[in-house]
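One structure below.
Missing here: one protein chain of the complex. Every other protein chain is in place.
Order as written gives the chain letters A and B; numbering starts at 1 within each chain.
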Amino acid sequence: MERKEWPLWEVFVRSKNGLDHKHCGSVHAPDARLALQVARDVYTRRQEGVSIWVVRASDIVASDPDAKPELFDPAEDKIYRHPTFYTLPDEVNHM
Amino acid sequence: MYTQALDIPQPKGEPKGPRVVENADYQAEFDAKIDAGGFIEAKDWMPEAYRKTLVRQISQHAHSEIVGMLPEGNWITRAPSLKRKAILLAKVQDEGGHGLYLYAAAETLGVSRDELYEALLDGRAKYSSIFNYPTLTWADIGVIGWLVDGAAIMNQIPLCKCSYGPYSRAMVRICKEESFHQRQGYDLLLQMMKGTPEQREMVQDAVNRWWWPSIMMFGPHDKDSQHSETSMRWGIKRISNDDLRQKFVDATVKQAEVLGITLPDPDLKWNEARGHYDFGAIDWEEFWSTVNGHGQCNVDRIAARRKAWEEGAWVREAALEHARKQAAREKVAA
């Protein structure tokens, strides 16, 4: 039997101006316009947002979890990128 | 999703040797992550049994939310004041939302909502047996909020720390939204207890009917629970059935006193030595007969869900067909 399921959309909500949109869940919707509306009806019932993005789940390109070591571990020893790496005299340490 | 992890084609010029490591290595990595109290995410490798357990648990939870809309929904059109009508409608709507979040969490494990839903509609999937009891009076709405949601919250709070990321995040959202559900139930009952003798009797009658089913919600005793041990090991379950049940009983006794009702258990009394309330024996025969389909409302609940689903088919198809037409028109226009 052909399954006639509405596509899945990922929902991102900006909780207030000045903040990033943040992933908050998913909805099923037949198209983008309705996806936005149902995202509003599902995810902003308690004034959680001022702006919504919806993205078709199948359009998201994700990094491979198995590639985690080569993608993310090499940053581990670049400790000189962090301010705490540098010890300065107390008088100027608020720098 | 995890099943695809082993199928990822090996990129050319891989510097670190063969990427497709043995299953045992994945298993060790998974175990280490679990032992460290870390999270497993959707695309991470996971043992098949872990995935299956999660799909079963999350979908049962989702089914419970949406079947749970029905007994309370039974009173929306008869709510006795506009304020109570709005509160109840918002609450039942929340339950629909919680079902939605949970189905979405289950979908990250590579099953579709429709597949899960079909399993509910054709009777293969289980849901919380509490929703197979009828709501007979308005007091039932208060008691469901107080006892049933109270028990549910106790079950759910530990799940906010569940090892599977999408489930845990859904539970955080759900627990946040549910915090008003128990309070509105108790508030409704307080108001009724301040009212006429008839209203107070209605509350006591509802408590008499819902007390035992509520404490059955925590599931079989630990010694009889078939899934508990592995689920604890995997961090899918954090506190045992009996411990949660005890916690619930201990918390509820005081609330019943404040309310001025009697909990229908003659064996309920404080045990100084244990530091807990003792309570009477649970009628497990009733529990299993309800789980296995012989509760008063099992057939009606599923019939109602099936009716909504079947009568909505033309609507869902129309929306898809319109989207297809629109896409075709946009293609021509481009």
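In this text, a contact is a pair of C-beta atoms (placed from the backbone, for glycine too) under 8 Å apart; a residue touches a chain by one contact, two chains touch by 3 or more.
One rule holds for everything that comes next: contacts and distances are computed from a predicted model.
Undergrad: As a check of understanding, state which of "Thiazole synthase", "Dihydroxyacetone kinase, N-terminal domain", "tRNA modification GTPase MnmE" or "Phenylacetate-CoA oxygenase subunit PaaI" is the UniProt name of the chain not shown.
TA: So the chain that does not appear here would be "Phenylacetate-CoA oxygenase subunit PaaI", according to UniProt.
Undergrad: Taking the entire complex into account, which one of B:Lys33, B:Arg51, B:Arg84 or B:Lys237 touches the absent chain?
TA: Touches the omitted chain: B:Arg84.
Undergrad: Which one touches the absent chain: B:Phe30, B:Tyr50 or B:Trp138?
TA: Once the missing chain is taken into account, the touching residue is B:Trp138.
Undergrad: Which candidate, B:Ile66, B:Ala106 or B:Leu244, sits in contact with the chain we can't see?
TA: The single option touching the absent chain is B:Ile66.
Undergrad: Which of B:Met192, B:Leu244 or B:Leu263 sits in contact with the chain that's absent?
TA: Of the candidates B:Met192, B:Leu244 or B:Leu263, B:Met192 is in touch with the missing chain.
Undergrad: What does the interface between chain A and the hidden chain look like in terms of residue numbers?
TA: Looking at chain A, the ones touching the missing chain are residues 6, 27-30, 33-34, 37-38, 41-42, 45.
Undergrad: Contacts of chain B with the missing chain: which residues?
TA: The list for chain B reads 66, 69-70, 73, 76-86, 89-90, 92-93, 96-97, 99-100, 103, 138, 188, 191-192, 194-196, 198-199, 304, 307-309, 311-319, 321-322, 325.
Keep this in mind: only the chains that are shown with their structure count from here on.
Undergrad: What's the distance between the Cα centroids of chain A and chain B, rounded to whole Å?
TA: It comes to 26 Å between the two C-alpha centres.
Undergrad: Would you pull the chain A residues touching chain B in the complex into a rising list?
TA: 3-6, 8, 24-28, 30-31, 34, 42, 45-46, 62, 64-66, 69-70
Undergrad: Quick one: in the complex, what on chain B touches chain A?
TA: 5, 8, 15-16, 19, 41, 43-45, 90, 93-94, 97, 100-101, 104, 107, 112-115, 170, 173, 177, 313, 316-317, 319-320, 322-323, 326
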